[in-house]
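Only one protein chain is missing from this complex, and each of the others stays in its spot.
The block that comes next holds subunit A.
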Amino acid sequence: MGDDMMSYNGGVALAMKGKECVAIVCDKRYGIQNKTVATNFTKIFQYGDHCFVAFCGLATDVQTVSERLRFRTNLYELREQRKLKPLVLYNMLTNLLYERRFGPYFVYALVIGLDPKTGETYVFDSDNIGAISDNVNLATVGTASDYIFGLGELFFKPNMNADELFEATSQAFLNGVDRDSASGWGAVVYVVEKDKVTVRELKGRQD
């Protein structure tokens, strides 16, 4: 650990899909290699009523990319006079990342969204150069993603309601993160539904 740019600061995120609801969770650690510097560094950013993006990787790039994306999405909404949809957001993000194909940002991203009219849910992931994914059931990126992937597959089932989705996402995340030294210090879960977003702070191990 530490000699890889993607695990220099630590951090991890997980997204999962339910029935007319979608959840995303990230940890709160900000470290420099094996030294923990802050424990309130969340990695989830909101880009519309029903759209969220989580960035994991090098912290400086997490902030840069999130702000560059904010600039482009704001400009899109002003120019087009319409709300951002999840697929549009995802395409904007992957385009932004692929532009830097030969000098990439060191971030992996998760994009989640919900169409309030149809109830359709969206979960996408991307690597640091904008590889396009399908609309998947669950996706995870970051230092503990290898552990969380297995747990996510275990707890995921199709058509969960918002409460089931919250528990499945949280438990998969917390138990995976506990085996990773580079992420942790609690978690923040966003559950997006048609009419509301529920933000819950989770208790996690503090070491």
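Miscellaneous remarks
The rule is short, and it goes like this: a contact is a pair of C-beta atoms (placed from the backbone, for glycine too) under 8 Å apart; a residue touches a chain by one contact, two chains touch by 3 or more; residues count from 1.
In this text, contacts and distances are computed from a predicted model.
Comparing "Polycomb group RING finger protein 3", "E3 ubiquitin-protein ligase RING1", "RabGAP/TBC" or "Proteasome subunit beta" against the UniProt entry of the hidden chain yields the protein name "Proteasome subunit beta". The chain omitted from view is touched by exactly one of A:30, A:47 or A:105, namely A:105. By the touch criterion stated above, the residues of subunit A touching the omitted chain are 3-6, 8, 49-50, 57, 71-72, 94-106, 108, 116, 125, 127-134, 136, 139, 145-146, 149, 154-155, 157, 163-164, 166-168, 170-171, 174, 186, 194-203.
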